[in-house]
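One protein chain is absent from this view; the other protein chains keep their places.
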Amino acid sequence: MLEIANLTVRYGAFLAVDQLTMNVAPGEIVGVVGPNGAGKSSIVKSVGGLVKPKAGSIMFDGRDLLTVPTHERINLGLSIVPEGRGLFPRMSVEENLIIGGDPLRDKARSARNIERCFELFPILKERRWQAAGTLSGGQQQMVAVSMGLMSDPRLLVLDEPSLGLAPIVIGEIGAALRTLGKTGLTVALFEQNAKLTCNVADRIYILASGCVQHHDRAEDLMKNPEILDHLM
Amino acid sequence: MSNANWILFLSTLSTGLILGSIFSLVAAGVTIVYGSIWMPNAANGQFFLLAALFGWTLTVSWGIHPAIAAILVIGVSVPLSYLLEVLLIKRFYDVPNRNISYFVLSLGITQILAGVFSLTYGQWSDQFQLPPLITGITFIGPFPIANNRLAVLALAIAILAGLFLLLRFHRYGRALRAVFQNRDAAALRGVNVKASYSMSFALGNAVIFAGGILFALAYSFDLTVAWTMAITAFAIMIIGGPGSVLGAVVIGMVFGFTQAIVSVVASPTIAAFSYLGAMLVILLFKPSGLFAK
Partner (left out) sequence: MDSYWKTLAVTATASATLLAAANISAAQDKPPVKIGFVTELTGPWSFFGTSCVAGLKFGEEQINSPGKRKIEFVITDNQTSPAQSVAASRSLDVQDKVLALSGPTSSDTGLAVYGYAEQNKVPFVVPVAAFPQLTKPGSRYTFRLEPNAAGWGYAIAKFVEKQKPGGKIAMIYSDYALMRAITAGLKYQAPLSKLQIVADIAFPQGSNDATVQAAQVLAAQPDYVVVIGAGGFDNTITNQLLDIGIKPQQLIHPFGITTQVMNWGKRSVGSYYGTFFDSNLDSLTPEGKTFVKDFIAKYGRPPSYGENFCFVTAHVIREALDKNPEAADDREKFRDAMSKLKTKETTSDIPIEFDKNGARKEYIYFMQMTDVEAKSYKAKQAFYAEWDPEVIPVYTLVK
């Protein structure tokens, strides 16, 4: 579904992503794990269109994403929850969700999706009218994931949803992602938190200094935790 | 209350409302443009005056009914904004510190417009007055108020309400606010950020034009109104929190009422200073403005 080949991202002279190749097949949950500065966000931003790669290609459903303007990518069924959650802090939870559903151009469907998000994260229903910026970190992440889901995407890309959250909240997010995976949604999870990723993903890429160091099925990786430890 | 006190009270109220809503419109226009494209538009006063002068030409020189003229003036702001955006504003969209470039640019626009006005309108008259929207006087209790003044007030409040509804409930308005709050996230959610820039620029200017033409319908004016309005609008934007339309509207109203009330209890001169005093005090305690993020 998502095929990234030889992706190179540079910031000035600094090479953040180096000839990276990876792919995500339909129905899969793929994890990309890497330490600080490994290049995860650079990849996500390239997919989203916020950063222009120096070289390489990104195909989505056989379409060259690099020719699609940022704001049109969501209409292809590609939804990105960026690092730092990408919320609109002074808007209410509900308004954030409405914006998430706007690409559908269908108010009824958007309203249904809001209800589904509330089923996934019941706390959000209570906080419906609260400004998103005043929610706790975990609640904000729930809004971020929900907003990503509102447009009924076929591929959901998450950049570090665990950032700054307590383990118990991370567990909740993980459970939600697994639920989503079961509905057939394709997910690409970029994470620093290996435990969360292993619990959720089918396949994992291990990333360091902009290169894929290792690539394996999650079950196999869990059998050799030392590889993980070593690589991180 | 005695009749004299009623008259004083109602005249204060009407003054506060009219001035407040016109200040609010202009400041909202300025803050919308600042919030979206980071342009501190110092030329807002000249835009305001342009609208007023254009209204004067339409009504006094060409004999068009003031109501139609008002619609034309607000309407013409859209192509004008578009032209200005294509010629100048657009070029800076990817400049990192563009707010300072924009500020300098808008000072340049101010000089040019002020020069053009003084060489054209400035030589025709020292004061300009539009015919009233409607004539006659209505008594509210003992207080006589010109119907024209009531009409201007109603229009100003209607436009403010329309602006509020647009920003709050319409998908375009929501997209504008999304861009104010988080550009990248808005782009990822399908908002065409550059298109929203164009729209905010046009919307902001349309609102300033609306303020200008309503002011011209309510009051006589001269070319100096551009300067006082520019300073007032900036002060309101800064106190309200740059980028906050709610802040602009609330503080605009506060300014209008300050002018009305302080000038009764103290004097008009003290009222003029009370703005700046209030601004300094507020910024002392809340440097980012009252309604800032």
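All chains are identified by letter, namely A and B, in their written order; residue positions are counted from 1 within each chain.
Simple rule for what comes next: a residue touches a chain if its C-beta (ideal position, glycine included) is under 8 Å from a C-beta of that chain, and two chains touch if they have at least 3 such contacts.
Since the model is a prediction, treat every value here as computed from it, not as a measurement.
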| request: Indicate each shown chain that the hidden chain touches within the full complex. | output: B
| task | Based on the whole complex, identify which of B:Leu223, B:Ile236 or B:Met253 touches the chain you can't see. | result | B:Leu223
| request: Could you tell which one of B:Pro79, B:Gly108 or B:Pro144 touches the chain left off the display? | output: B:Pro144
| said: Contact with the hidden chain only, please: which chain B residues? | reply: 4, 7-8, 11-12, 14-15, 18-19, 115, 118-119, 122-129, 137, 143-146, 149, 215, 219-225, 227-228, 259-260, 263-264, 267-269, 271-273
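The definition used in the following text is that only the chains that are shown with their structure count from here on.
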| query | Using CA atom averages as chain centres, what separation in Å is found between chain A and chain B? | reply | 42
| Considering the complex alone, what residue numbers of chain A touch chain B? | 48-50, 69-75, 79-80, 82, 86-91, 95, 98-100, 102-103, 133, 147, 151
| chain A-facing residues of chain B, complex | 171, 174-175, 177-178, 181-182, 184-193, 293
